[in-house]
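Missing here is one protein chain; the remaining ones are kept as they sit in the complex.
Our next item is chain A:
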């Protein structure tokens, strides 16, 4: 039986672990930066030791959060981590072709995702398993992407969670357009009883994506059209093997100033602070003061994907330092310290996590092969005689083998 505190590490691949013995100066510097506290402007409500620290600006955005809400946030994070670890294991066992771990980013994603209303829209990158969870998407809906049976099976209209975007940064412009549409339709800045009709959009991307032209253009478009868009950058310190200083000279949240909207850095391992800051940002957007950039300062505790080997480019000391700032552990300590959760609660979460993992595992093992015609269907919304003929020819050819090919 595993617990939330159990890690799995990618097995180093064949060949020398180039840097394990003698770190370069760059690696040491990158590690020091990555393990810094995030600077004096980091918004934090829960210290790594689980202590609630007051924040005059953001306390009011979580004033309504009850002990039960805190327990639910904890439960969310534990379940999401467990699903992530199970999927990682399924890849190791050959059941998935690849997995993209979110380990360490649970607070950033649960905090941000739980700040959204059902009517808000989310545009993810491809590591947003925690955001998906908050949009009501079961982790099994993600598996097709990684097993190669589809590109994600959730209904993006019903869940208001756009398909995963694998090209780095594309989704930022798509989100900007969607948010422009919300504004054009008058879903921004309504007051009084109409406040509930206000909407906002969130877009998720990483530190590496900030170097993409599409992210720059997304900042420009959202700014000049006053789009209700929260740019949520999870700075997990690493873009595969490249540290954040390969992308930027100044803290990422400070880039917002150049585009003319607010930027803020939040402790992305602090679910309460992330919830508060994201609620504030969404509020700003819904009331016509968008866009807003949030940089969630966090850490990718596992590899970029299951094909990656972080031992080649970063030090294990760095990971050890971030383990002390674990997003789940700090909330667990807080719940215990304030007697807001007892052992029965933790046992029930553990049981739920075990059940979720078993369900995911069972689902994965029983996923069928996609039908051949699937690749031809839905390429177009309207008929395409050329493609239809190609499909019919191939299906007839395939059928000529009598199902033995």
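Definition applied: a residue touches a chain if its C-beta (ideal position, glycine included) is under 8 Å from a C-beta of that chain, and two chains touch if they have at least 3 such contacts; residues count from 1.
Everything below uses one rule, namely that contacts and distances are computed from a predicted model.
Of "ABC transporter permease", "Alpha-ketoacid dehydrogenase subunit beta", "Oxidoreductase" or "Putative D,D-dipeptide transport ATP-binding protein DdpF", only "Alpha-ketoacid dehydrogenase subunit beta" is the UniProt protein name of the chain excluded from the display.
Of the candidate positions A:105, A:170 or A:237, contact with the hidden chain is made by A:170.
When the missing chain is restored to the complex, the residue among A:181, A:251 or A:288 that touches it is A:181.
Residue in contact with the omitted chain (choice from A:66, A:157 or A:343): A:157. The missing chain lies against chain A, touching residues 123, 150-153, 155-157, 162-163, 165, 167, 170, 172-182, 184-185, 213-214, 217-218, 220-221, 224, 374, 377-382, 384-387.
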